[in-house]
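All protein chains but one are shown in place.
Think of it as A and B in the order they're written, each chain with its own count starting at 1.
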Amino acid sequence: MKHLLGTQDMSRADATLILDTTAQMAATQEREIRKLPTLRGRTVVNLFFEDSTRTRISFEAAAKRLSADVINFSAKGSSLSKGESLKDTALTLQAMGADAVVIRHWASGAADRLAHSGWMHGAVLNAGDGTHQHPTQALLDAFTMRRHLVDSPEGKGLDGLTVAIVGDVLHSRVAGSNIALLKTLGANVVVVAPPTLLPFGMASRTDISVHYTLDSALEAHDLDAIMMLRVQRERMTGGGSGFFPSPEEYTRLFGLDRARMDRMPDHAIILHPGPMNRGLEISAEAADSPRSVIVEQVSNGVAVRMAALYLLLSGEEAPSE
Amino acid sequence: MSDTAAIVIENASLYGDTTADLVIVDGRIASLDRADAPAGARTLDASGLVALPGLVDIHTHLREPGREDAETIETGSRSAAQGGFVAIHAMANTTPTADTAGVVELVASRGREVGLVDVFPVGAVTVGLEGTQLSEMGAMANSRAQVRMFSDDGKCVHDPVLMRRALEYVKTFDGVIAQHAQDPRLTEGAQMHEGLVSAELGLAGWPAVAEESIIARDVLLAGHVGSRLHVCHLSTAGSVDIIRWAKAKGIDVTAEVMPHHLLLTDESVRGYDPRFKVNPPLRTQEDVDAVRAGLADGTIDVVATDHAPHPDEDKDCEWGAAAMGMIGLETALGIVQKTMVDTGALSWRDVARVMSTTPASIGRDAEHGRPLEVGEPANITLVDPAAAWTVEPSATASRSNNSPFGGIELPGRAVATFLRGRPTYLDVSFEGAFA
Partner (left out) sequence: MTGTILGAPDIGRALTRIAHEILERNEGPESLVLLGIPTRGVPLAQRLAERIAEVEPSFDAHARCGSLDITMYRDDLRSQPTRSIGPTTLPSVGIDDATVVLVDDVLHTGRTIRAALDAIKDEGRPTAVQLAVLVDRGHRELPIRADFVGKNIPTSRSERVHVRLAETDGEDAVTLTGGRA
């Protein structure tokens, strides 16, 4: 592995290796001394063109626990106000000797572009690009599901499990990465969203089961896991551009509450990438129930990012492209 | 080399079907037999070459005035001549906008100074391309630039009332409105064709219906008010169907297709290389097949380039930040040969129609698109249909090199261009030919 850009082209072998490595990393995080000397002397840059404190500190913790030097580079500049170009930023990082760049960017494809443009040599980890991919989130979700739902998980995928993804699939890079990875790992994917929030063509895919209400999905499937996506406030309204009529209607059709939670099998777990809108896509009862693994997702996030950094940075330097 | 010296082009294949000589005297075709050549005429052996009426592009962006870092009238003219063009229509989205007689006269006169192609300015339909107030189209029509084509290209004339008024108003001077058909609300933030690839890449979609709905509205408007409408850069299968229907109804509509829409699909976007970012976007293979068929059966009238130069910094960046558009003057003919002639869909005579005669007629360029006959202006393009070449974007005469065709092999190209008898481009293989 030279870069971690997305889950679409990730082989099952690579995905399983990352999950197995994550398990070892997670084990070290239960010790008193959690720091490892593995990446001493390596420099990891967190390059964030978009604010995301959660993801940044997760990567920062992961890099620091592996003893890498961490530089946080918050590049101002959005789709509206173009600041320093990605290219100039990349040249700067190359000059600083960045061994890996963790990039969060508002533009879909920015991580691919950084990895393949020839602007810099280091490894690129995609920490979310536009509405495209967020691979470490999908990997941490898969790791969390495997840990809870698969016996002696080492070396295994998620074969035969049924996982529902509920909400704004259209704009969600988390959903994009999760759907691809879940399919690779052998899970059955159920997508639940209003038709306005589905990507083009998804409703006619035969390898995914699509439902337009949560109730019909719960009726049709025995879910092993349910993943509630965050509803972005700006999607709700907007002078005729709202994707659904009102938050109340969204909650009625797609919210996970006590009654819906009780319709899932006893072993089923609840995931959410955070931050949650309590009372909108998920009720407090569901979020705080014993089925909820939402807090554990956060700690697994650090372990999965440690695994990714280890696998990208520890081996021989890959021949440059 | 004197501009007025007589030239004899020997053994050319006129329209690819009749072998003849072209004797050029005083900028006109004086004879089709070299025996009539005046003493001292220079000769050029055109054996194996196809002679076409000089190509006319009705959709070019020259960027001057305003963005001379991307292209100037001089570099754009040179690139056009190299691509076999003798006339180009320069779109109005410059800075300042070509929405007054002053700006269009400036562009036209700068074009004449450069003298490599005839530069016909396109006037803006609305002031500043803002879509709110008609520009003084009459003044532009009556200026020395004699503007006949009006377009807000880059933006759609979205307001239906304004579009109706524009269609009606230009009847005064036999003008035409060239519409950039794009519903702005359906394409807010659009980055590429809306389809399976955009869903996978997480790029905001530009749905075909955003083009088709405007074309449908505009052909109905044009029919209703009895005006002439031209549809810019048609790109979808549905658009072809609408134009076909409109023509069957007798509506006075013409349509153009771009070389890139004849060759490339949205699959090219997968690498997020912004050289493939263009508006309207690259569509699907189904659309490519439909526009080729539409061009072959005459539903689509012309091939135009939409040559859109951008400096490196607007393309050497992430997709979302990149500018839309691609250069295309030098590759257009080769792509038409590759996609239409070599596939048997068009003859060279058809190429003359879609790249010279009809575009000149739409733009009301009286001296262009004329047949290769005695007495006609010597605006001639010589094509070597066997000169296969690999596109190297940096080798272009354009100031910008944002071509998506780098590395693609094209079967042929223009090797000589004559504007009123004067060679404006000669391939290196002709070096010394006039010695």
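Operating definition for what follows: contacts are C-beta pairs under 8 Å (C-beta built on N, C-alpha and C of every residue); 3 or more make two chains touch, one makes a residue touch a chain.
Treat the numbers as computed from the prediction; the structure is a model and nothing was measured.
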In the complete complex, the chain left out here touches which of the visible ones?
A
Sole contact to the chain not displayed, among A:Asp20, A:Asp69 or A:Glu285:
A:Asp20
Contacting the left-out chain: of A:Gly97, A:Gly186, A:Gly279 or A:Gly315, that is A:Gly315
Touch list for chain A against the chain that is not drawn:
1, 17, 20-21, 24-25, 27-28, 31, 33, 35-38, 66, 310-311, 314-317
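The definition used in the following text is that only the chains that are shown with their structure count from here on.
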Contact set on chain A toward chain B in their complex:
8, 79, 82, 85-87, 105-110, 112-114, 116-117, 129-133, 173, 176, 199-202, 241
Residues of chain B touching chain A in their complex?
188, 191, 194-196, 198-205, 271-272, 313, 316-321
